[in-house]
Every structure is written in C-alpha cells, then in structure tokens.
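What follows is a short report on a single structure.
One protein chain omitted, others in place.
Should a chain be cited, it is by its letter among A and B, assigned in written order, with residues numbered from 1 in that chain.
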Amino acid sequence: MRKAPRKPHEYLKTVGGIPSVPGVSTTKLDETINWLRKFSIWPVSMGLACCAFEMMSAGASRFDIARFGSEVFRASPRQADLMIVAGRVSWKMMPVVRQIYDQMAEPKWVIAMGACASCGGVFNNYAIAPGVDRILPVDIYVPGCPPRPEALLQSLLLIQEKLHKSKVEYF
Amino acid sequence: MKTYAKKDVSRRVMTLNMGPQHPATHGVLRIELELEGETIVKATPIIGYLHTGVEKHSEAKTYYQNIVMYDRLDYIAPAMNNMSYIGAVERLLGIGAPPRAKVIRVILLELSRIKSHLVWLATAAHDTGAMTVLLYCFREREAVMKLYESLSGARMMQSWICPGGLRGDIPDGWTIMIKAFLDEFPARIKEYRALLERNPIFLKRVKDIGYISREEAVAYGLSGPSARASGVNYDLRRNRPYGGYNDYDFEVPVLTDGCAYARYRVRMEEMIQARSIILQALVKLPNGPVRAEHPIFLAPPREKIHENMETLIKHFKFFTSGFKAPAGEVYFATETGKGELGFYIISDGSEKPYRVKIRAPSFSNLSILPRIAPGHMLSDIVAIIGSLDIVLGEIDR
Partner (left out) sequence: MHQILDKKPVDILKILMGDNILDSYESQDSVDVAVIDRQDLLYAVGLIRDNPALDLRYLSFITAIDHLETEKMFHVVYEFANLDYDSRLRIRIQISEKEPWVPSITSFYPSANWHEREMMEMFGIEVREHPDPRKLLLPDWVSEHPLRKSFPHGGEELWKFHQRTIEMFNEKSDYQGRTDDPWLERFIE
C-alpha cells in the first residue's frame, strides 16, 4: 500500500513537532536534497537494440516520461544521473558501456531494461553477455521482451522511491 | 635573428570518432572520420557492437523455435523478418498457406512497412533538426502498435506468421480499426510533407547530398528504396512475387536523382502505396481457415488434442523435438522496408537447420558509406546515414 504523496504544508513541519514560523521551514537536509534530486533524474541514452524503441516510445507523447522528471535524454554521460541499458549487450560493446558508466558523476543509478540486459534474454550463445550486471551494479531489473513503456515508467518510480530513502553521502 | 621552421599548414587531417554511443547514429554504429577542417576525407564504419550470433544459434534450435529469434533482427518491422524466414521454410517443406492466411499476411507486412518508414522519417528528420516530426510519427506508430496488440498481445515482436499460415485468426472489429487508421493516414502524410518539403532548412540539408549513381548502387549490392532512388527498377514484390503479391495493383516509385532527397520522396510514396495495398486486401479478405494441415510438417490443430491421445503426443513431440525437414538448400528473399532480406537455409534432413545465412539489406546499404561520404561536410554525414535507413540489428545479426 503506498502512502499518499505529501501535501506542501506537511514539508514545513519539523521532526520534533515544534511548529514552524510561516516563511521559514525546517526540515532534514537529506529530505530536501532527495526531494530535489528525485524529480529531475536525467537518463543517458544507452539504447542499443529493440528495447531502445520502447524507451523512445516512453519518451514520446503517449507515455510521457517528462512528467516524471526525465525531461531530456542527455547524450553526454557527464550530464546524466541514470543509465537505462536498453537492449542486448554484446561482448564488444561491454567496454564501451563500462566506460560510459565510469564517466557519469555520482550519484548514479542503473536500470537494466529488458530480458537481454538482465540475464541474456532469448540468446544463449558466444556473442551476448549473460546480463549487464557482470560489469555494472544494477538497481532495477525490468523484465519483458520488450517491456511495455509503462513498465519502464514504473521502474523509474521505483528508483525515485529508492532515492527518497537513501542517505546523502556525496555532498 | 631567429627563424622558425614553417609548419606545413596546407593539409592537416584530424581523426574524429563518432562512437558507438551517439544520438545520431542509428543504434550502435561507430564511424571513424578523417576530417580536413570540416570536410570529410575518409569515413570508415566499424560495426559489430550488436553482434548477436544468430546464425550460430539457429543451428541449435528447431525450425519452429527459430521464428522468435529472427523477429529481433530488424526490430523496427518484425513481421517482415518472419515472412522471409517462413517463406524459405515453406519452400523447403513444399507446403503453402490457405488464401485467408495469405491476405492477412499481406496486411501485416504492409503495416510493418508503414511502421518502418514512419520510424525512418522520425529519426532522419530528427537528425536534421525537425523534432516535431519525431513526436508526430511516434503518435502514428502507437496507432499501428495498437492494431498489433489487439491481434497478438505484443506491441513489437509478434511472431504471428508461422509455417502453414498464421498462429491465429484476427479478432472481430480488427478490419474496422484498420480502416479507421487508414482513413486519417493521408491527412497525416500531408502534414509531414507540409512540415518538411517547404522548409528551406530541411531541403538544404538533404538535396544533392550523398549522391549514388546507378552503377555504384548495383555494384555495391544496394537494394530497396535507396537503390530505387538511383534508378534501379527492382522490387521483389513485383519481379519475383511471393505470398500472393501479384494479385494486388500497386506502383513502385523509381527516381533517378540519387540524392538523399530522392530517397526521402521514394519512401513517402511507398507509404501511400502500402496504404492502397492494405485497402485492396481488406476488400478481398476471404473466409476460411488460417492454418493449413499436413501430417508431418505442421502441428495438429489444437481442438483435436482433446479428442485422442495420439494427437496430444504428436503435438508435444512437434513442439519439443521438431519435425525432420527434407534435405536441400533454399534461398528466399522478400522486399522489406530496407531492401532485400533473404534467408539461405541448408538442411541435412534433421530437425535443426544445418546452416542459416541471413542476407541483410542494411549490411550492403552501409558498405557504400566510405564511397559516398568523402567531400561532404561533417554535418552531412548525419543526413546521409539517416537517408540510407539502416538498422544495426540486421547488420550485426
């Protein structure tokens, strides 16, 4: 059961129950930073194969991903927070994926979209790596071949929840 | 007085890498460019970043299990890959499909062609800067995917064509949905044309770019709309008809300009011709079964499984270990949205194919890039790749 999202005035109350003065708000720094971060996660476009087209459909006008904060898919990894590995990863592509992941700045998250990025998918042969978690720490695995855009949107919401509960370390 | 040695500034070549992760290469394509200022001197495509080993993997699976894998080759128009493979298998086994299945297959193929050209238009226009067209084409694409989803449940990879016919019949009201989609399609095409063809920026980026002559097109193995824009009057649906295509009345657009704008015009016209083929097919849709019956090579119908035990055992053995195909070799090619997609299957008489070779159209279409790119500016190479319409899933297999 998910709780209802907080109303604006609830952010003004403090932890100890001491009422706040209008115009001044006291809250935890963690909460504010997480709240700011989770509604503007920008993915880096790592669309490799068929799942890339469902990712593009999720970014198009019907299943709009911009309403959840991912306004643009950045081409440069230095400007992105989230890497959605969409598609089958071959061994030749693995060093490239790893290099792009290393170039992203902390904090960063990874979604393995589709069956091929999670576990190798339909293919069990010499050329496809059995899952991208061989070289990257994956946060969310999205099953499907290809997963529906709504599944990708749910995975983005799960990342937002994970972000909300995490502690701010790199600040 | 000091004298400085003069550097030779007349020719300085810079190597630039358009890497596998790039928003404008269509997939994971890497191009090594040698630039002199902004002019391209040499362009070498490096592929293989999506190599899937499909040809090797096909030798380990039965003929039926392979259908699912070939959907993922040209992932933009999945029904066409199906048809190519199933056509080859049907030739090998010597069976055919009933008339109703043939007409529905043509409808699925032409819908896939519309879908493939819409994606081409979206990405090629987006690369030249027209982002509105991207969102509009994806709106059309959602309408086509809704049709697919109501038929099979999957938006992209249906695998609905199987040897002997189709996997199942169309639901009620599907023809009405198609007609509704096709009724508003010409207005949409007019909208895209109005956005692009009267726009001087688009025309400047696309006219007289990437000229391919007719001899080059044939020598480099080009096929499909990229070749027809250079004057090669060859369309497999008309020259070597398959699947009942000789019953339909359609035109094949051929131009002689050979530039990127000609390729754009050929594809826009093909979308309109695909619409007219679907309308003709909807008129002549006959009644009847959608699956043929054969004692060895086709699965028994599902209703009979409940009646006796032998049919149940045969159904089980058919889908787990497969059927023994006759020995021989077949090459069957169809005209997809990108060109001639062919499957060369060699069978040695067992349940699994001995060798499957996939002749992908984008493989040959891309090999002409080192020949036509030199002399253009850096920003033109994006327009050239967009006009060639490549899919890396096919190239790398």
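By our rule, contacts are C-beta pairs under 8 Å (C-beta built on N, C-alpha and C of every residue); 3 or more make two chains touch, one makes a residue touch a chain.
The model shown is predicted, which means the values in this text are computed figures rather than measured ones.
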item: In the full complex, displayed partners of the excluded chain; value: A, B
item: Chain not shown: contacting residue from B:218, B:285 or B:305; value: B:218
item: Residue in contact with the excluded chain [from B:99, B:244 or B:328]; value: B:328
item: Residue in contact with the excluded chain [from B:75, B:120, B:181 or B:234]; value: B:234
item: Touching the absent chain when the full complex is considered, from B:155, B:359 or B:376; value: B:359
item: For subunit A, the residues touching the chain missing from this view; value: 91-92, 94-95, 98, 102, 124-127, 129-131, 133-137
item: For subunit B, the residues touching the chain missing from this view; value: 47-48, 51, 53, 55-57, 59-60, 88, 91-92, 94, 218-221, 232-234, 239-240, 328-333, 340, 342, 344, 346, 354-355, 357, 359, 363-364, 367, 371, 396-397
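The rule we apply is simple: only the chains that are shown with their structure count from here on.
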item: Centroid spacing, where centroids are CA-atom means, of subunit A and subunit B in whole angstrom; value: 31
item: Complex contacts: residues of subunit A adjacent to subunit B; value: 45-50, 52-54, 56-57, 60-62, 73, 75, 87-88, 90, 92-93, 96, 100, 122-128, 145-146, 148
item: Residues of subunit B that touch subunit A when the two form their complex; value: 19-23, 27-28, 48-54, 56-57, 68-69, 72, 75-76, 119, 134-135, 138-139, 141-142, 145, 155-157, 392-393, 396
